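A quick write-up on the structure given underneath.
Only one protein chain is missing from this complex, and each of the others stays in its spot.
Which chain is which? They are A, B and C, in the order written, and residues in each are numbered from 1.
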Amino acid sequence: MDTTPILNVKNLKKHFSVKGQTVKAVDGISLHIMPGETLSLVGESGCGKSTAGRAILRLIDLTEGEVELNGQRIDQMSARQLRPLRRHIQPVFQDPYSSLNPRMRLRDILAEPIRNFGLSPNAADIESRIRQLLEMVRLPADAAGRLPHEFSGGQRQRISIARALAAEPSLIVCDEAVSALDVSVKAQIVNLLQDLQKELGLALLFISHDLAIVEHMTHRVAVMYLGRIVEIASRERIFGSPQHPYTLALLSSVPVPEPGRTIDRIVLKGDVPSPMNPPKGCHFHTRCPFALDRCKTDEPKLRSVAPGQHVACHLHDLPPSENPIAQRTAVSEVSS
Amino acid sequence: MSATPTPIYSGPIEQGDLFPAARKSRGFLALIRRHPTIALGSALLFVILILAIFAPYLWTVDPNALSPAHRGRPPSLRNWFGTDLFGRDLYSRVLYGARVSLAIGFSVAVMSSIVGLVLGLISGFIRWTDAIIMRVMDGLMSIPPILLAIALMALMQGSIINVFVSITIAEIPRVARLVRSVVLSLREQPYIDGAIAAGTTTPMIIWRHVLPNAIAPLIVQATYVCASAMILEAILSFIGAGTPPSLPSWGTIMSDGRAVWQIKPYIILFPAAFLSLTILAVNLLGDGLRDALDPRMAKRF
Amino acid sequence: MPLLSVENLRTHFRTADGILRAVDGVSFTVNAGETVAIVGESGCGKSVTANSILRLIPESIGKIAGRIVFEGRDLLGLPIKQMRQIRGNEISMIFQEPMTSLNPVLTIGYQLSETLRLHQGLTAAQALARSVEMLTLVGIPEPAKRVRQYPHQLSGGMRQRVMIALALACSPKLLIADEPTTALDVTIQAQILELMHELKSSAGAAILIITHDLGVVAEIADRVIVMYAGRKVEEAPVEKLFRTPQHPYTQGLLDAAPKLGASLKNSEGRLSEIPGMVPSPKETIVGCSFAARCARVSQRCREVVPSLEPKSADHFVACHHAI
Partner (left out) sequence: MRINKHGLLAYIGRRLASTIPVMLIVALFVFSLLYIAPGDPAVIIAGDQATPENIEKIRATLGLERPFVVRFGEWLWAVMQGDLGTSIFTNQPVTQLIAQRVEPTLSLMVVTLLLVLTIAVPMGVLAAWKAGKWVDRVVMVVAVLGFSVPVFVVGYLLAYCFSVQLNWLPVQGYTPLSEGIWPWFRSLILPSASLGFVYMALIARITRTAMLEVLTQDYVKTARSKGLGEPKVLFVHALKNASVPIITVVGIGVALLIGGAVVTESVFVLPGIGRLTVDAIMQRDYAVIQGVVLVFSLAYVLINLGIDVLYTLVDPRIRY
């Protein structure tokens, strides 16, 4: 197995300045993605997951940190140096309506990356590649001559995926790519993404707030809260044995479509604090049902608690008998 | 709460539409039905354009020919719109005057759109220029356009070129501001991010993704600039800071009739009516285009 | 006698390119104290149904036909003055977007007391005091301070609590909640659902909840109505609907959404898709509106609109080939 990650992010920070105050949208996250692997970035709105995605795509400049694409540092590159490398990492955005230039025909939308990256030698070749791409995302071949507004939301998302594939990337960043879609269409796009991943060996950075979809799609999960990763682990560990109280609360909050089932739910008090003025110590201590005194002052570091599972929480310094997290069973096993 | 069996409506399910089906019409008729203001505005404008272009062949005489014997005559068969205080035929002068208004309107609209577009694009894409360009535009915009044009005309000879230059300078800031705000909002669109990720260079992004989407609001703005330029020209000429007296424009004709407007109102009436109709035509066209091109205005249902 | 009985409701809109039949012949009832959910995907007409009940459809573009009988009165035939006495008083409503459904330039206190003064004839001081009580009831900390604040000073979750307080201010008999938690984050959604559970038992109002989220339905509803393309396709008590759906669309909807925890039970696989997409409500559909996407389709489905048939005393399905 290939051991160089496609993407390796170290201590990524993105700070914005809003009216003289600093918003630490992303405050030092590290992650990596192996070829063909799906890593999901989950969290609630404002946690910085989309900003992280945009910084990794270099659509915005980062404040600090390193981004390695196929072993090559891209965080400091100039726009000109970066342009040919962009081929390897392509985005798919949330809103199917604003993701496509309303005045360009599908053919031109798909031809743009092919031409820019010089992936096809001549016009006939481009045309056949476009036909192939449309087939891959299961759109009819005659779609090439049409404008985006002639398509439904789900179809447009297919077009966005086709545009990403046109660059022949090794990694696709899906920023809430299926969130705006209805259930029945969402299933179509999720299946499409999974099929393409298998077929092409794509790696995915899957940014989403929809935990059920994430569980269905992913290999590993990173949970973000207020700009930091609080837990990162394999799918089995996150959904089977979450070790951060926030992960636990998040999972238990999802309403389950099984009437009559009662959930041992942790309802968090209050709201997510403002990222302009995050709490000291552990960002989560204001809402954490198990917070200790030291959580208010000491910032917990990510550390390994099980093979492939890293958690930033002081509770794991306690002996297992006193650790309330270890006492809890996984959410999915609780049913009446 | 247990779900008790509910008495459910068991009558016939009524069908049929609550609105009469829309009448389908095709081609030209459909255009008029859908955008009556565009149709009316362009028809009016077309007529005036024809009058202006073919002025020499429409039973006119030399608009500057003095005829001291026929000074200040009311409309008659000989002089359809009457004569002014120098005995010049008002019908001929009014028709030739259309040329000035239309020329100023169109040329200012085109020129200020081009310059405004370039300035707006520069300040929207090159960050450090933004502050400078926009401060200058703010400065220009804080001088009311008529005063700005007056100040410029006071320094220059009364010629049609100078009128064009003055009014264009007065109109540029509004266009530049509009283009800049359109550029800034377009830059936030995910499809621009998509294009960047697809390796598109900035000039190509402007050409392919920004310009085509900025053109619609720019055209609408250009029609309003055209109307505003026509009004400014008329005002400048009316107060004596516009075109030279030798060149008949609606503003100068009215200016000539100022002193005697109470006893000879027709000297002002005819150019005023033509001027108002022309501007009305341009405004109707602009409103129609705005409604047709602005997706926000399109009804959601 | 049900509290609310909607009979043969049709709501159509006039658009530039044809008639939009958002709701096309929907009937259902809501009993006192009961919680009924209407589920469906966007464009199925569930929100328009909710808005039609309070006649909140702009008359210039939309028309409502049928009967909406609330406690014996047909709301559609009521003079607008009497309709206003019902709105916010006997029937009240919560909307999807807490960020935009409160007026940004009026204080929370003003917006709450306005309703109380209008329907209960309270003085300004009484209404304000009652507003503070209402805010306490929906779990807003420091209510006395909050009444003087503006909506932008509150978070989304707090605003939705204010909306709930507003809706419950006059102790309505029916509360219509149009996607009340859709715009909220999952941990905030959990808070609001918890609040609605508490209020459900304490306030005694019947609730008509509109949602696309089957998880929310399972958690809160007694009875469920499934809508598709402007028509009602199935109705059943919540457990029956989830255990034994009879309409192919309901079945498809239930199967298309992945379930949390599925990976641990090894019960995962490919998601089952419903092929194709929702038909445009501007099309005239002959026959069953789901026919084009249905695996059980027959010629009859394309020709005859299936009527809603009782499969048991409380389970109704509109399908020629019910499961």
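FYI, a residue touches a chain if its C-beta (ideal position, glycine included) is under 8 Å from a C-beta of that chain, and two chains touch if they have at least 3 such contacts.
The model shown is predicted, which means the values in this text are computed figures rather than measured ones.
Peer 1: Counting the whole assembly, list the visible chains that the omitted chain makes contact with.
Peer 2: B, C
Peer 1: Which of B:Ile150, B:Ile172 or B:Ile192 touches the chain that is not shown?
Peer 2: B:Ile150
Peer 1: Given that one chain is not shown, which residue among C:Leu20, C:Met93, C:Val278 or C:Cys319 touches it?
Peer 2: The missing chain is touched by C:Met93.
Peer 1: Would you indicate which residue among B:Leu51, B:Ile253 or B:Ile279 is in contact with the undisplayed chain?
Peer 2: B:Ile279
Peer 1: List the residues of subunit C that touch the chain left out of this view.
Peer 2: Touching the missing chain: residues 51, 54, 56, 60, 84-89, 92-93, 95-97, 100-106, 114-115, 118-119, 150, 152, 163, 166.
Peer 1: Considering the whole complex, not just the chains shown, which residues of subunit B touch the missing one?
Peer 2: Touching the missing chain: residues 135-136, 138-140, 142-148, 150-156, 227, 231, 234-235, 238-241, 254, 258, 261-262, 265, 268, 272, 275-277, 279-280, 283-284, 287.
Criterion: only the chains that are shown with their structure count from here on.
Peer 1: How many angstrom lie between the CA centroids of subunit B and subunit C, rounded to a whole number?
Peer 2: Subunit B and subunit C have C-alpha centres separated by 48 Å.
Peer 1: How many angstrom lie between the CA centroids of subunit A and subunit C, rounded to a whole number?
Peer 2: 31
Peer 1: Provide the residue numbers of subunit A that touch subunit B in the complex, in ascending order.
Peer 2: Where subunit A meets subunit B, its residues are 54, 57, 59, 79, 83-84, 86-87, 89-91, 93-95, 98-104, 108, 112-113, 116-117, 160, 163, 166-167.
Peer 1: How about subunit C: which of its residues touch subunit B in the complex?
Peer 2: Residues 2, 5-8, 10-21, 24-25, 27-29, 31, 33-35, 61-63, 65-66, 222-223, 235, 237-238, 305, 307-308, 310, 313-314, 316.
Peer 1: Which subunit B residues qualify as touching subunit A in the complex?
Peer 2: Touching subunit A: residues 189-191, 193-202, 208-209, 212-213 of subunit B.
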